[in-house]
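Handing you a structure now.
Shown here: the complex without one of its protein chains, the others still in place.
Moving on to chain A:
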Amino acid sequence: MTITCAAVVGRANNPLYLEACKPASDEEVLKYHYVVHCALDTVEEKVALRTQPGEIADSYLGMLYPTEDHKVYGYVSNTSIKFIFVVEEPAPKDEDMRALFKRFHAAFIDVVSNPFYEIGQPITSTSFDASVRTIVTTV
């Protein structure tokens, strides 16, 4: 499994962070933007269906949809922040993906805890970038 793209999308479905985890051309980066944006519909569908009354929602959404070359996985926080990985074959195990997303979420929490970060604005933190790269390279 290779994670080719990691993305964070805000509450208003605005991109906060999107980074190709492998060297990618401009066209590939653009394609990741499209793929991540397209995944938002599935995120919303899964979020709407994931909880039954009295059930604690699971943040991990599993695979959102497959493309010809990739599979898109999603994770949503309690504050409706969406975390998305675009993964190359072979398909990973759900437990592995869940752990990766939790680390991704923790790195995001570190960023937003920075008092100089403005909520809802794109993340430009180099430390967050380094954290994400560490996460995706330890797969």
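The definition used in the following text is that a residue touches a chain if its C-beta (ideal position, glycine included) is under 8 Å from a C-beta of that chain, and two chains touch if they have at least 3 such contacts; residues count from 1.
The rule is simple: contacts and distances are computed from a predicted model.
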*Out of "Protein VACUOLELESS1", "TPPC8 first Ig-like domain-containing protein", "AP complex subunit sigma" or "AP-3 complex subunit delta", what name does the UniProt record list for the absent chain?*
"TPPC8 first Ig-like domain-containing protein"
*Of the residues A:Met1, A:Leu40, A:Val112 or A:Val139, which one touches the chain left out of the display?*
A:Leu40
*Please give every residue of chain A in contact with the chain that is not shown.*
12-15, 29-30, 33-35, 37-42, 44-45, 122
